[in-house]
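So the structure is just underneath, and the comments pick up after that.
For this view, one protein chain was removed and the others were kept in their places.
Chain naming follows the written order as A and B, and within any one chain the residues start at number 1.
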Amino acid sequence: MSKRKVLVVDDSLLARMAVKKHINAEAFEIYEANDGAKGVALYKEIMPDFVFLDLTMPVMDGFKALEEIKKINPNALVVVLTADIQIKTTEKIMELGAYKVLKKPPVKEEIENTIKEIINILERV
Amino acid sequence: MTQSENRLILSDFEKDALKEIINLAFGSASAGLADVMGMYVFLNVPVIEVMQPEEICKYIENEISLSKGLNVVEQYYIGKIRGMAYMVLSFENVDEILTILGLKEIQKVQSYSHDILAQETIIEIANIIIGACVSKIAEMLSDVVTYLPPRYIGSDYSLEAISKELFKPDSYVIILKTVFKFEGKEVNGYIFLVNTYDSIQWLKDSINKFIEAYI
Partner (left out) sequence: MLNSFLSQIIDNINCGIVVLNPNFEIVFWNKWMEINSKMMAEQVLNKSIFEIFPHLKTEKFIKQCKSTLLFGNFTYLSQKLHQYIFPFKPIGTSNEQIENMQQTCAIFPIRDQDNKVTHICITVYDVTDLVIYQMRLIELSRTDMLTGINNRGYLEERLMEEWERHKRHKRPLSIIMFDIDDFKKINDTYGHLAGDLVLKTVAKVSQMKLREIDIIGRYGGEEFCCILPDTHFRDAYKVAERIRLAIQNETIVYKSHSMNVTISGGVADITDSMKDYDELFRCADNALYVAKKSGKNRIEILTKGGH
């Protein structure tokens, strides 16, 4: 069986590194994009199993990118990472169809648990 | 300044990390501002520039149109990072500004003109927004800052005269720029945080500590 694909979209290299640190590189093929527009384009190209998406990015922000990804694949599994954890923001993200919202900076257990959950979902399908 | 000189001050990776630090800081600043002000304040992705003090004025003027006259508030902050914050506010009418502080109308008090009272209101808004942004950045870097009272810079002042005392010629400054907007109001503006040369080394060290902990 080929490796699962995961896409990490964040304008900050540091932030992408911080997420990647908690993803097992042996088990996943990791793709990266440094703004929303590139993230959407890459999503279309590689159709990853799931996505880690930042909210605040130049060119195209996370809200818009999430919308676009959901247009390409209504069942897309997108985990949004944000420093802004106001209820209003979280609600908006969930309305747009995100799988989950995680607070930045990312915590090891949260990322790992989320990946486990997602794998479960993917295997059930 | 050439690219390579620029990199001596902050490497691209350090700049990237600083941007992420500020993003995290602004995330909690805007949550705090929503709590304090009762409304959502959008703080955009920050832009970080390294330049010489002589270039500050031109840089700010390039970023904003000052055609309507200056509406700038400056505030000095000092901790391990040290510098001057400038808030530039642009708005359609004064009434909008007042509602931000929960006032309906400026009470005509004593003999002060409408203009002076509007200025004082702008100063109070600046104080809260600058305070939120600067203190959250400081918090991310394990620093504590104190502030001098904010000052309104109107048309009697010129940005050309930006503090020579603070920003020594032939040194460098790190400028953080962000755009903010109040939800549902025709009020928006910029914040420029201009950090002095002597705080750059400390900033660089803190960024690297942050990077180590982060990845």
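The working rule: a residue touches a chain if its C-beta (ideal position, glycine included) is under 8 Å from a C-beta of that chain, and two chains touch if they have at least 3 such contacts.
Nothing here was measured: the structure is a model prediction, and the numbers come from that model.
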item	value
Neighbouring displayed chains - absent chain, whole complex	B
Residue of B:9, B:130, B:153 or B:187 in touch with the missing chain, whole complex considered	B:130
Residues of subunit B (touch criterion as defined above) contacting the omitted chain	29, 32, 35-38, 93, 95, 101-103, 109-114, 116-117, 120-121, 123-124, 127-128, 130-132, 134-136, 144-147, 149-150
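The rule is short, and it goes like this: only the chains that are shown with their structure count from here on.
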item	value
Centre-of-Cα separation between subunit B and subunit A, whole angstrom	31
Of all residues in subunit B, those that touch subunit A in their complex	13, 16-17, 19-20, 23-28, 30-31, 34, 40, 44-45, 211, 214-215
Of all residues in subunit A, those that touch subunit B in their complex	11-15, 17-18, 21, 56-58, 82-86, 88, 104-105
